[in-house]
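Single-structure report; data block below.
All protein chains but one are shown at their positions in the complex.
Labels for the chains are A and B, by order of writing; each one numbers its residues from 1.
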Amino acid sequence: MPSAPSPKASLYVTCVIDQLYPEVGVSVVRVLRNLGVTVDFPPSQTCCGQPLFNSGFAAQARQLARRVLLSFKDASYVVVPSGSCAAMMRVFYLDLFDNDPVMRQQANEFSSKVYEFSEFLVNVLNVTNVGARSAGAATYHPSCHLLRELGIQEEPQQLLANVDGLEMVDLPNKETCCGFGGTFSVKYPHISEGMVADKVENILSTRADTLVSCDMSCLMNIGGSLSRQQKPVNVKHLAQILDREAS
Amino acid sequence: MPQIKTQDFFNASALSIKDPELRQALQRVGTGFDNARREAIDEVSAEVWEQWREAARQIKEHTIDHLDYYLELLHDNVTKNGGQVHFARDAEQANAIVADLVKSKGVKIITKGKSMVSEELSLNHVLEGLGTEVYETDLGEYIIQLADETPSHLVAPALHKTKAQVAQLFTDKLGVPYTDDIEEMARVAREVLRGKFLAADMGISGANFLVAETGSLVIITNEGNGRLCTSAPRIHVGITGMEKVIPSLHDLAVFLRLLPRSATGQRLTSYMSMVSGPRREADEDGPEEFHLVIVDNGRSKMLADPKLRESLYCIRCGACLNICPVYQKVGGHAYGWVYPGPIGAIVTPSLVGLKQAKDLPFASSLCGACREVCPVKINIPRMLLHLRQELTENSDPAVNSTPAWESILARCYTAIMNHPTLLSMGIKLLKLLQMPLAQNGRIRRVPFAPLSRWTRSRDLPALPKHSFREIWRQELSSPNQSDQ
Partner (left out) sequence: MGRQSGSAPTPPYLHLEETLTQLESQAQELEQRVSDNREALLSELAETAELRGWNVCRAANPEAAITYVESVVTGLKVGQVVRSAQEVFDQVPIARALQNLGINVVAIARDDQQTRDQLRNEIIASGVGITGADYAVSETGSVVVMPRLGLSRLVSLVPPVHIALVREQDVVESLDDVFLLRRLEYHRNGGDMGSYLNFITGPSRTADIEQTLVVGVHGPKEVHMVLLG
C-alpha cells in the first residue's frame, strides 16, 4: 500500500534510458502507476551532468545541474531509475556547488527529494511485492554508486525475491565493478575490458538467463560484451522485471 | 628521486595486463589478502570494526589538523629521550642528512628495514654512491634489491615475482644452487643476511607510527629484520613521512588493531617494536645513537589543500590496492612511481607533479571499493574527482592536461544538453548516421575514436525509433492514454 494517497513522482528518466532504452522508462512508469502513483515527466530535463563531472568539467556540469534543479523545483519526489544518476544528484551536486551557498542550499533541498527507483518502491511506498511474475533464472548485479554512494543493497533484492516464478541465483563477486566508469571505458579500454570479462565470466557461471541491475549504463557495458560474444543472457533493468505488462 | 614513469601508465598497463605470470600473482592478491581481511573483520564483528575505523579516523583528522603542533611535541620528546630529529624539506635534503651521518660516523655497512619513504628518496642509490654497502633485509625488499626493481605493492613488494623467478635470481646473484622451494629460499636469505645484521654500523628503518607523547617510533613487522636493524647496529636512523605522527600512546592501540587486519588479515604481526631514543646507560645492547629523519617531500601540498588533506591519514595498509579491480588487472609497476593503486593515484600527483601523473586520477571507474575497505575511511573517489577537476579546469598550462578536442566535445555536449531542440536535432542526425552501422538494434563497429575503443570488443545499442520523451508525449503523458 502506498504511504500517502496517490503520491506524486516526478520521473528523472536519465539520458541512457531516454535515448537508448526507452522501454525501460515505459516500464518504470507502468510499475509506478500500477502502485497508484501519479507520474509526471518534466520535459525540460536532460543530462544530470555526471559524464562531465566525472571527467573534471565541473563548470559545465554545474550548468546542467542548474537545469535539473530548475526542472524539478516543484517536484515532491524525484524518482530516478539509475543508481549513478541518483548518486550524482543526491551526493555530488552538493560538491559541485560547494562554493555557491545559494545553489548549495537548493542542491541540499533537492537532494532530500531524490530517490532511486527501487528505494522509492521499498522505502517510500513500503512495497516489496508488486505482483509481478516471471520465469527462468536471473542474477543481480549491484551497481557501484547504488551500493556504495547510496547504500542501497537490500531493496532491489527484496523486490526480485518476490517476483513469482523467478529463480534468483547469487552472482559470485557481485560487488566488483563491471568496468564501465563512464569515459573510463573508452579512456582505458584494455582495463575496462578486463573487468567486464571477469563480470561476464561470473554471470555465465550462474547459468542464469537474465542479468538484472538498477543501472542501464552497467547493463549497456555488460550487455554489449555478452551480445558481442553471442551469449544467451538477456539484460534487464529491475523495472522491466517488475512490469507486469513487459514481455 | 626514482625515475618517474607515471606518464607511461596507458602503455605500461596495456603491457602488464597481458603478462600471464603477473595475472597469476595478482589473483593471489585479490582473493588471498582480501579474503583474509574479511575473515579478520567477521571475527570481531562489523560493528566493532566500524567503531575502530571511526576512532582511527578521528585521531588522524585531529592530528593532521594540528600537524605542526604534534611534530613539535614529537621533536621535543625524541630529543628528551636522547635522540636527534632532522626535518627534511625534500628528497635531496633527506638524502644529504643521511649521507652526512654515514660520512661523519664512518659507516661502512647498512642494514635496512622496509621504508616506502626511502623509495621516494632513492636513498639506497645515494648511499651506495658513497661506497657504503646497503642491504635490504625484508625478504620482499631483498628480492627486488637483487633484481634492481622497485616494489609493486605496499606490503608485499615482490608479489609480482614467481618462485621460479626468485630462484633464478638467487642463483644468478648469490651463486646458490637453483631451488624453487620457498622455505629453502627463505633460509638462504636468513643465512646471507645474518652476518650483515651483526656487522652493520647503521640500521635504517621506516616508521608505521610516531608517538608524539613519548617521542617514540613504532614499526610492525613479521620477519625479525626490523628488530635486528633497530637493535644490532650502533646507529639507528628512522626515516618517515611527516604524516605518521599520532598524539598519544593511548591512540596506538586502535591502529594496531586496524593495520595488520587490513593489510593481510593478521590479527597482529609477529613483532611490534617501539623505539624511544638510543639505548640508555644501563641497557645491555642497542644503538648508541637514534636519528629520526622526518620528510616532507610534497606532503605540505596535500596538507595545505583541504580537499587532499585526508590522503595524509593513510596508514599504508594496502587494503585499497588489494580490492581495486584496476590494480588487480595492471599491477603496481604500471603506476610508474613509488605508490601504486588508489592511494598512489591520489598522493603521487602531489609528490611528483600533477601534470606528470595526469593519467592516475583517471585510471579508475570510481567504483568506491577502496573507500569501503580503508581503515581510516579516506574518501579516495572524492579526491580522484577533485584531481580530475584540477587537471581539466586549471588555467595554468603547467597543470592543465586536457586535449583540445576533449574540451570542445565537453562544451558541445553541454550546449546540446542545455537546449532540447539542439538535442532532438542532434539525435535525428545520429539516427541518420547510424543507419549504415546499425543491425538488429546493435552497432558492431564505429570506425573512429573514442567509440571505436568500445566497439572493438563490445556492441553498442542502436538509437531506437522513438526516445522515451517522444513516447511520453505520444502515449504516456496522461494515464488514460497509457496502455494499462
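One rule holds in what follows: a residue touches a chain if its C-beta (ideal position, glycine included) is under 8 Å from a C-beta of that chain, and two chains touch if they have at least 3 such contacts.
Nothing here was measured: the structure is a model prediction, and the numbers come from that model.
Across the whole complex, the hidden chain's contacts among the shown chains comprise B.
Within the whole complex, the absent chain has one touching residue among B:118, B:137 or B:350, and that is B:137. The residue from B:5, B:23 or B:66 that touches the chain not shown here is B:66. Of B:18, B:125, B:163 or B:456, it is B:163 that touches the chain left out of the display. Looking at B:124, B:205, B:273 or B:401, the residue that reaches the missing chain in the full complex is B:273. Mapped onto chain B, the footprint of the missing chain covers residues 25, 28-29, 32-33, 62, 65-73, 77, 80-81, 87-89, 137-140, 143, 156-159, 161-163, 166, 182-183, 185-186, 189-190, 193-194, 197-198, 212-214, 222-225, 227-228, 230-232, 242, 247-253, 256-257, 264, 267-280, 282-286, 296, 300.
Note that in this section only the chains that are shown with their structure count from here on.
With centres taken as mean Cα positions, chain B sits 32 Å from chain A. Residues of chain B touching chain A in their complex: 10, 13-14, 17, 325-326, 329-330, 362-369, 371-372, 382, 385, 388-393, 402, 406, 410-411, 413-414, 417-418, 420, 423, 427, 442, 444, 449-451, 453-454, 456-461, 463-464, 466-473, 476-477, 479, 482-484.
Per the touch definition, chain A reaches chain B in the complex via residues 13, 15, 17-23, 25-26, 29-30, 33-34, 38, 41, 43-44, 46-47, 51-60, 63-64, 67, 92, 95, 144-145, 148-149, 175-177, 179-196, 198, 220-221, 223-225, 227-228, 245.
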